[in-house]
Every structure is written in C-alpha cells, then in structure tokens.
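With one protein chain withheld, the remaining protein chains of the complex are depicted in position.
== chain A ==
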Amino acid sequence: MTMETTSQTSKPARPAATPSFSIGALFRRPEVGAFMGMVLVFVFFAYFGFDRNFLSPFGTSSWVNMASTIGIIAIPIGFLMIAGELDISIGAMVPAAKMSMAVACGFYGLPFVVGLLITFGIAFVVGWINGMLVTRTKVPSLIVTLATLFSVSGLTLFLSLLLTDTTSQALTSPAWAKFLFGDYHFWGFQSSVFWWIAIAAALYYLLHLSPWGNWIFALGGDKESARNAGIPIDKLKISLFILTAMAAALSGVCETVLSNSATTTTNFALIFNCIIAVVVGGVLLTGGFGTVAGVFFGTATLAIVQQGIGYTPFDRNLSSLIIGVMLLIAVLMNDTFRNMATSMSTSKKGK
C-alpha cells in the first residue's frame, strides 16, 4: 500500500487559516468577554453615579477594596474550577482565620508572627483535608467542601466559646502588620488591594507561563489522560485545595487587621461572590478552560455592581438583580465562546 504520499490529500492550499491575529484567537481568550463586561458595567455606573462621586478616589477605592477581598480567593477558586473541582469551605475558612488571629494575638497576646503561623497552619490543614477527601473518596468536591464548610464553621464557633467565651474578639496589631495587612493607603485603598494584585500576578505566572499551568488545564480537560501522561493528579489537586484555603486565610487576616476585630459568623455570601466572579470571568463550570485575567475582571465587575449601585439613584436591592442577569449572560456567553473557539473547523466528536 502506497499511502506515504500523504501530501497530495491536502486541499488546494487553504488561505492560512489562522494568521497571528484572528477572530478565532480572540474567542480563545475568555478574558476578552469579561473585560468587555467590566467596561460596560463601569461605564453604566460612571454615567449614573457621576453626580454622586462614583469616579472620585473614594468611590473608586470602595469597589476596588471590596473586589480585593473577594479576588484574593476567587483566583484560586478559578484554578480549582479549571481543574474540575470546587471549594465552598472558604465561607468558613475566612472567619476561622479571623478568629484564630484574634484569639492567638488579641486574647492570648502571642506575637503577630506566631498568630500568622497558626492561622496559615490551620488553613493548610483544612485545604489538605479537603484535597485528601476529594481525591481519596471520589465524592464530588461540592459535597466534600459543603461538609467541611459546616465542620469548620461549627468548630470555629465551639472553640471560640470554649477558649474565650465570646463569639467576637478584638485585635490590635503592631504598626508593621497594620501597614502590611490592614491599613488604608493612598486614595483609600486597603492593603488587601496590593495583595490581590500580587497574587493575581503570581498566579498568572503559575497558570499561563509555568509548566504547572498546563497540568491544571490537562487535569480539568481529561483526568484519565492527564494521569496517563504522568501528571501527579492527586498531589496537584490537594495542592490547589491548600492554595485556596491559604488564600481564604490571607483574605481573613487582612479583614481582621483592618477592622481590629473578628467574629465567628460564617460568610455564605462570599461563597457565592467568588463563584460568580469566577464564572463571569469566563471560567467554564465543566473545567479545562479559563484565565487569571478573566477572573480578575470578573471580580472587578461584581464589585462595581455591588458597590456602584450606592452611587446611583437606583434602589440598592437592584444590584442583586443586575448580578443575577449578568451571571446568566456570562454563562451563556462562555458556552458560545467555547463552541466558537473549538468549532473553527467541522468537528465531529465521538462522545
């Protein structure tokens, strides 16, 4: 059989299907949609909130500050979602971190650094438990982390009452810690804003530039193939859960140091905010696709809507309606984007 003359099968040279810039290349970037969404929302609120100083430094920092506390956690959550998992235990991890800081440093008077070590140690253990349970039991991570959400929140409340007899605790931090984790800087930006930017940059490197990013995408794309390709998928998943819990702890530390106090209240709204930010940022719920820049823009969009509404004549409660509609549009757009990105030629999938 002389089938080696394969070149003759190519059709009369197609015009170079994908030059360096093309519509197809654009569709492969979910952050483009997220960015356009953010600009649209920003322009809307800038117009209606102009008279009430939405564009002033104070107006700007109000939404950027809010975005930062969500964004620090949303990017790792985005990583998990790209890898095909979810972590909702962050809703309990944040107050757990706050209380552990406040109890260690405020109640027992331990040095701030020791408090940090204890807090991030706890976060490491929570993330590790999440990861181990998900990889060992094969129970969906939504259920596993729902269980740890309630377990951690119950334990936080129990231990706070046991050790300090209250559910809220004051904390005074040394000046350097205040500066680093919870102070207002120029224009009223909180310290967490700088953490958010730093974490986004570090995780951008991890996902898009380093080889590990390829592993995360492969893990979410096809777990079995990823394992066959020699990727330590269990270790990778556990690391991502630990990363998420640590990020939640950092967000919690920043909040506590800023407000000089901590309460045990579980932050259910944060769970939804993070998931909305990630999905609006163009990460596919089914995994395997997403970008750090997209999640960054998604978080900003969410914060603009939630904070910006107060600068407009509209009723504050309408922000939830806007976010709901926005989420729906984003999910539909993600699907369309994915189809357009993949079906640049006629593809017939077997499964």
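Quick note on the criterion: contacts are C-beta pairs under 8 Å (C-beta built on N, C-alpha and C of every residue); 3 or more make two chains touch, one makes a residue touch a chain; residues count from 1.
By our rule, contacts and distances are computed from a predicted model.
Student: Just to verify: the chain that's not displayed, which of "SWIM-type domain-containing protein", "Membrane protein", "Sugar ABC transporter ATP-binding protein" or "ABC transport, permease" does UniProt list as its protein name?
Tutor: From the choices "SWIM-type domain-containing protein", "Membrane protein", "Sugar ABC transporter ATP-binding protein" or "ABC transport, permease", the unshown chain carries the UniProt name "Sugar ABC transporter ATP-binding protein".
Student: Have a look at A:Leu243, A:Leu284 or A:Val305 and name the one touching the chain we're not showing.
Tutor: Residue touching the chain left out of view: A:Leu284.
Student: Tell me which residue among A:Asn53, A:Thr166 or A:Ser210 touches the hidden chain in the full complex.
Tutor: Among A:Asn53, A:Thr166 or A:Ser210, only A:Ser210 touches the chain that is not shown.
Student: Which one touches the absent chain: A:Val152, A:Leu171, A:Ala226 or A:Ile309?
Tutor: For the chain that is not drawn, the touching residue is A:Ala226.
Student: Tell me which stretches of chain A touch the chain missing from the display.
Tutor: Output for chain A: 1, 3-4, 6-7, 9-10, 14, 16-18, 24-25, 28, 205, 209-211, 213-215, 217-218, 221-222, 224-226, 228-231, 284, 288-289, 338, 341-351.
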